Structure formats: structure tokens, C-alpha cells
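My structure is below; once you've seen it, I'll send some questions.
Missing here: one protein chain of the complex. Every other protein chain is in place.
Entry: subunit A
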Amino acid sequence: MRFFGIDCEFARLDAPLPIFRARVDAVQWQDLARSVVEIHGQLVSLWGADHRAAGGGFEVSAAYRCADGLLWAYLALDTVQPRYPDIAHLFPAANRMQRAARDLVGFVADGSGDDRPWLRHDAWPEDYFPLRNENTGQERFDPAAADYAFVRVEGDGVHEIPVGPVHAGIIEPGHFRFSVVGEKVLRLEQRLGYKHKGIERRFVGMTVDEGARLAGRVSGDSTVAYAWAYAMAVESLSAAQVPERACWLRALLLERERIANHLGDLGALGNDAAFGMALAQFSRLREDWLRVNAKCFGHRLLMDQIRPGGVVSDPPRDARQMLREQTAVMISAVSELQSIFDEHAGLQDRLVTTGRITPDLARKLGLTGLAARASGGVADLRADFGWAPYGHIRFKPCSQQNGDVAARVNIRFAELFESLRLSDALLDELPHGPIHAPTVAPANTKGAGWVEGWRGEVLVALETDAVGAISRCHCHDPSWQNWPVLEHAVIGNIVADFPLINKSFNLSYAGQDL
């Protein structure tokens, strides 16, 4: 298949969503990026791979979302001086991905103008690249203290407030540098990467079955989304047919994960406005929800439930009744809380107009997932590409226009109700049959999985080596695109509102630090 009149043939992968892959040259690399911008497509991910051990070379890959699906273009690079044309001037979200690719594999984006490290925190030297074949990732280096060049804001009365990476509460580490005048935020700059654990390096050499457990641990709150995306990638390698019942159960797990996270976020958002009653109520509901998860699926957060080829277990016989009763209770409890949220003037005053991202800005910056749908976006993989079982159960995507914290609260309520409805519908129409089909990973193949997690689209790109073990597995979290947008959402707001704005996005540190 050809796209945008570019002279290269895209081959469709054997995935349930339309994912196309093609090799491009440097000119086509740029043409493709420009064409995607023209049709208002988005950059999903950018990463590098080293195939020299398998007789190949360096390859940089970019994945774009457009109306036809996911376009995965890869460009072979020189092995001595691996350089590729910069695309950050077209997609602002590419900036950090390009810097990460430089830190991990040493590929340089020509003309990006930003050569600061992103994931490398002085734990390894500038000329060492953990994802290159000759390195094991086990090397030890003396930490060298280097200064990170934050952008300085100059002016009368401007001062900086550094926050983190160690915070007063128990949250993940990240550094936030605010430049403020009084209470007003002029600029926020993030410094992430404190949770870099070398997950992508750890994948190398694992069998695809072992990799499933690791993929489920990239970001704990999205374990189902990652496990499904990974399983989809493995299945696309071998064109494995996943039994229908397994697909339905996977969707049930994904929706239950979404509901648990939305419940937690809504409570935390209320708490950030010092509305403690919301936290207490939503925490109680979430806890009930997780306990039923443990009873029906054996794990509170649903870890290790999905494996390549299907799912691990069928819920016990009485589970269906229990799940259905719980959704009914949940619908009435959440409706009640929603009306409290809606009618609480003090709370609404905190939420409305706070941290606004206009639909126009959201499009320009490449906002994705839940946050994009709160800013007028409609993209939702479940609706757009309707893979099994979403194509069968009339999924209705939700959208809000205002793009403020209130909109992100409302979209969570809307998605909560839709997911509760979906989980009932999935149970109603649960097909009979096996829940697992054996899969084998063929040698030297490439596959990808793409799933709408609760935060946004999760992408897993998988490549196998000569014996069918993993040679490269790239896990992409939607937080990559959304973190930079948070910097814009805070501008012009007051410092004291930052926790609320941050929580309304609730982005993953672990998922982007890898």
C-alpha cells in the first residue's frame, strides 16, 4: 500500500488494527513527516534499534497515526555516524523522543538544536549507549555530576521554584522547574528520567513468553494495556488467531483497568481541591472494585492476565453474577458522586478554566488519549479501528470541548459510565470456546501492538532475532506526548493550581522513563 504519493510500499502487519510498515530513505522520512502534518495526523513514537549483531545495521523508526491506521517507517542509518533528519520542528512531541534515542542508541537528529540528554542522568557517560549490541547494560560507571541546562526566564521579579524529584507526598519522582512572578507561572520545565530502569535493554534476549511479564510491568497502572499491546505484537509476528472468547475477556480486563484508574483519579482530583469527601468515597469504590478483580481474576491490578495467544484464566462460574452486580452498584454510586461534583460551586470554581488546553493547541502539540478527548479530540482506537471485540459492541467515544481540568473530570465520568456499560455488554455477549491458542515467535520478524489504554494509546513494537528471542522491544507510553503539553497547560495559572492540573492529566513517570 502507498500513502501520500510517497514512493515506498507499506506492508500491513498481521495485527487486528491497521498497522503498516515500510522502509524509507532520508528524503521519504521527511516527506512522510510533512505529509502526516498536512493531514493532521500525529506522531505516536520514535525509537532506534541496533541490528548489527544480526547482520543488519542501525535503524531509526517513527510511528504515525493517520486515518488509515498506524504508519511505521524505518530508516537505515550509517553505522559510523548515525544521523537522521530532525522531525521535532514538525512534531513538538518528537523532541524528547529524539533526545532519548540519542541517549540510548546514540542516533543524532540533524538540526534539532536541542542536544541536552533526556533519559541519561549522569549514570553513564555521553559516549556509552546501553541499547547498542556491544554493550550489556550491566556496565558500571562512576556518577559524574553535570549541570542540566534549564531554560532561564529573565525579568523583573521573576524567580524559580524547583520542585522534586523528592516530593512531600508519596508520588513518583520528577523534577519541575517553575519560573514565576508572584503566584503566576510564566514557564514550567520538566526533567524526567529518574525512574529509568533499562527495561528496553532487559527485553533483549528474552523469549517472547518471558517478555509478556516484563511488558506488564512497564507502568503498573496500565498493566493490562501493555500486556495486550505486547501480546498483539507477538501475535502479529506469527499471524496467530486469538480465540474470540480471549478477545472479549481482554477487553473486559482493559475496561476494568480503565474504571479502576478513573475512580482513583476522580477521588484524587477532589482531594487536590481539599474536598476530602470525594477522596474517601472514590477510594472506597476503587477498593471494592480491586477486590472483585482479585476474586474473579486472581490479581487486584489484573497483572499477568493476558499472555500471547490469549488470556491466562477464565473467571470462575459465579464471577459473571458478581461482576454484573458490581457494575450496577457502581453506576448508582458514581452517578450520585457526579451530581455532587457538578453541583458543588466551590469545587467547580477550582476546576473550570484551570489548566486549559484549547483544541487548536492540543492538535498542534499532539496531545493524545483521554486528555485529547477533553480538548475537543475524538480519536479513540476503540472507535476508530474497532478491533475485536470493540467493533461488535457499539462503543461510543466520549468528547469534551473545554480542555480545562473540569473537562478532564467530565470526560472521566463519561468514560467511566461507558466502560461500565461496555463491561456489562462484554459479559452479555461473551462467546464460548477456548481462551488460548498456542503461538510461536518466528525468527527475524517484526510486529506491533497498539491498544487504547486508559491514559491513551500504548504501542509496543517487537523484533525477534535469529532464534526467535526478542532482539528489540520498544514500549511507548502516551505520557511521552502529553508531558510536554502539561508544560503549556500550566502557563498563566497560579502555582497553587499546579497539583490539580497535573493530577487531571495524571501522566506516567515509569512509562516514559522506562
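The rule is short, and it goes like this: a residue touches a chain if its C-beta (ideal position, glycine included) is under 8 Å from a C-beta of that chain, and two chains touch if they have at least 3 such contacts; residues count from 1.
The rule is simple: contacts and distances are computed from a predicted model.
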Select, from "Cation:proton antiporter", "Carbon-monoxide dehydrogenase medium subunit", "Formate hydrogenlyase" or "Extracellular solute-binding protein", the UniProt-recorded name of the complex's unshown chain. "Formate hydrogenlyase"
Touching residue (missing chain; options A:167, A:202 or A:392): A:167
If the hidden chain were put back, which of A:53, A:277 or A:466 would touch it? A:277
Sort through A:9, A:325, A:349 or A:428 and give me the one touching the missing partner chain. A:349
Among A:193, A:211 or A:499, the residue in touch with the chain that has been omitted: A:499
Where subunit A meets the chain that is not shown, the residues are 159-163, 167-169, 182-183, 270, 272-277, 279-281, 284, 344, 346-347, 349-350, 494-499
